[in-house]
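Note that this complex is displayed minus one protein chain, with the remaining chains in position.
Labels A and B are assigned to the chains in the order they are written; within every chain, residues are numbered from 1.
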Amino acid sequence: MDFMQIIFLLCAALILGAALMVVTTRNMIHAALWLIATLFGVAVLYVLLNAGFLAVVQVVIYIGAIAILFIFAVMLTRREMRDQGPQLNKGWWMAGLISLLSFSGLFMLFTNWSGFRRTMVEIPAGLDTLKELGLALVSPNAFVVPFEVASVLLLAALIGAVYVSFRGK
Amino acid sequence: MTIEMLIWLIPLPPLLAFFLIILFTNKNKALSHWVAVGAAALSWLGSMIVFMRALKVEHLSQHPFHSSINWLPTADTWFKIGILIDPVGAATLFFVAWTIFMIFVYSVGYQNFGQPEGDHDIKGLPPHGATVIDPNGHKHKVPSVEPMYSRFFAFLGLFACGMYTLVVSDNLLTMFIGWEIMGLCSYLLIGFWYGKESARNAAIKAFMTTRIGDVFMLLGIAFLYTATGTLSFRTIFSEEVLKALATTPAFFGLSTAGAIGLLLFIGTVGKSAQWPLHVWLPDAMEGPTPVSAMIHAATMVSAGVYAVIRMFPLITADFSGHGLTPTMSIIAFIGAFTALFAATIAVAQNDIKRVLAYSTISQLGYMIAALGIGAYVAGAFHLVTHAFFKALLFLGSGSVIHGMEHGVLHTGDHNIDPQDMFNMGGLRRKMPITFWTFLIGGFALSGFPILTAGFWSKDEILADAFGHGHLVVFIVLALAALLTAFYTMRQISLTFLGEPRSKAAEHAQETPWTMTVPLIILAVFAISYGWVGIPEHFPIIGGLIPNWFHEFVGSTLAEIPEGVGFNIVPLITSLCVALGGLFLGWLVYHNVKTGAIDPFKKPLGPIHTLLKKKYYFDEIYDFLFVKPAYWIAETLVSKWMDNGVIDGILHGIAWAGSHLGTLLRNYIDAPVVNGFGDLVGEGTKKIGASIRPIQSGRIQNYMLTSLVVLIVVGGLLYYLLVLA
Partner (left out) sequence: MVPLSWYLTLSAALFSIGLFGVLARRNAVAILLGIELMLNAVNINLVAFWRYGDPAMITGQVFAIIVFAVAAAEVAVGLALIISVYRNRNTVIANDIDMLKW
């Protein structure tokens, strides 16, 4: 077992453990916090995968914005700190079964794919992924249009969110 | 019109009278009796003409008045019916016509024509009397007219038609038809007062008992027809047929002739009330007295003896003049036994009509015994004389009863039975005509010597019995004659002699002319008819008047039977028994006082009770036959078979049907057929209702459902496409 594998395993344990806590904990604030832990783990994973930019973006956007947004939403939809009672609905065993089935289905699909046991290739020398990413995002024969459209989407989301929750005076 | 045509027409007027009265003149009493009496007069006239003509014909037996028509087609021949008047038929026609005519006239008076209608008379019950108010204001009860007056004459007419048919017919079939018509009329007339239960029962008893005889008679007729192919008298009594029948053996060792004769004789046993089928005749006295006279004295019971006389050649076909054939022995035995048997019972009876009924049975036994021993002429002679004096006696008793009823109405004492002789007495002063005619009739019955017809006919039977060596029959008949004279004098003494024993008897009255004139006419015959049959060898007076009857009637047979030679023994015997019996009867009974019991009761003791109860034959028959018959009808057939089995089957079928229906309804129709229809509707609703919750509005459910479907379909496709 080499060093990378150990790191990976630790990371995986963090991610999966925190994810489990997210979906089972009763207290919503705790769930949000466990989500933050999961996201951290994912960020570390990105670093392992040589996608540093993504790791940073993950922390900044996901944890910094989305998780905070979750905490805000939890706070705004709580009634007198009421977090008692079961947090799982009645059909949770079915949900568990489905998720198990989906996991096994996915796993089976993966195992049938020939490239399942591929090992990591070396990054070619002189390849600066960050620079390439930046160039891809803005060059017209790359992905500028999806980039711009994504921003329009964000705008729409912004307006939509404001409109939906507008309390009107 | 030829004499044969006239003979065909003789039975017709009374039949027409029957229909006319029933259909048209029912409401009008006078018109009804004129129609009926007129019809009887017409038939009487016709019969007299025929008789007169028959007397004139030489050797009537060889050339009888005869005519027949083809009636029933049978294969390649015809069954013929027709009329036949030979000597014995002519003699029978004579007395039948007279007695029927006299009885019709008598009935007008007997049914109280001209009297007012009763106070509370009901149809079906005897009339009870009417109250009239005389000019002084006193209320009197007088006899009232019979409410069913016209019906009576209608039935009498039908009866007369039946008797005439029987007498004039030339074949067994129409004779049997006449026989049965009389049986029916006997039932109708005995049960004339149908409101009385005793009358109803008596009518049924008469019909049933004679029916038993009739069944055997019908068997005999059938047997005869099978053996000979014909029922015509002239054909049957021809030499060849008789010889063939006499020599062919039948059952029980009898020849065919003997067997047929025996079967036909059983019919006579029923109709003429011989032992053992005698039980119906005494009960038949429930009918009005003219009925008793007509049916049970003069005509119907005589018909039975007439049948034996007619079939005599057949019965005696294998008789050679010496030992009696088995059939004849049976006939002689039954006749003699019945004569003595009935005479003993008559001694202990108190009802005036009952005595006469048993007397009839006894006298018929005489005739049958005579025929049984082969004394053809004697039997026929006694038949004719008996018809006259018995009709006279019955009509006389009717007159007595009428007189007594008058007395009962006058005194108002309804507890007195007007028919009980022990309530009568001294009526000779109150009802003289009735008394003298009744006396003549009674003496004739007893065989009072020389003067009365009964003597000549009875003496001839006794002489025949003695002369041909049938000593047992002779002794039995002589004993019966003694008892006959005894009970006859008993009856006369109790009724007419002595002093009245009750208030009703004191107030009795003579009856009107419509009733007394027939009595007188019949009395004349009862005296004089005997003189046409005086035997030739009788001491002193024999030979003065030729024995017309013997020659005339005897000629009917193929060979005229020889008269039996004169013998002093039977003459002395008959004189002794007749005079002795009369004297004894007068001695014992002429002084019976009011309220006294029968003087014979104490000496005879229990035997008297036995006689009074008719040897308990009614009770025995009731136990042996009537009760089982009722049991079979009511319990076996009606309750078990009809209600139980047949109704049970029907109920079972109905039950099965209804249960099957219910079953089909409940298990097939409702659940399956209806259920299917309902299933479609309800099923759709239920399926809808069960599927509807899928659209719960809850997003997580939607997601779950879609994922499940995805997995299932995905797995299926994976399995089918990738693995297969």
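Keep this in mind: contacts are C-beta pairs under 8 Å (C-beta built on N, C-alpha and C of every residue); 3 or more make two chains touch, one makes a residue touch a chain.
All figures in this text were calculated on a predicted structure; none of them were measured in a lab.
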item	value
Chain B residues that touch the omitted chain in the full complex	695-700, 702-704, 707
Hidden partner interface residues of chain A, rising order	2, 4-5, 8, 12, 15-16, 19-20, 22-23, 28, 31-32, 35, 38-39, 42, 45-46, 48-51, 53-54, 57-58, 61-62, 65-66, 69-70, 72-74, 76-77, 79, 85-89, 91-92, 94-96, 98-100, 102-103, 106-107, 110-111, 115-121, 123-124, 127, 129, 132-133, 136-137, 142-143, 146-147, 150-151, 153-154, 156-158, 160-162, 164-165, 167
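Operating definition for what follows: only the chains that are shown with their structure count from here on.
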item	value
Chain A and chain B: spacing of chain centres that average the CA atoms, whole Å	131
Interfacial residue positions of chain A with respect to chain B in the complex	89, 91, 94-95, 98, 101-102, 105
Of chain B, residues touching chain A in the complex	700-701, 704, 707-708, 711, 714-715
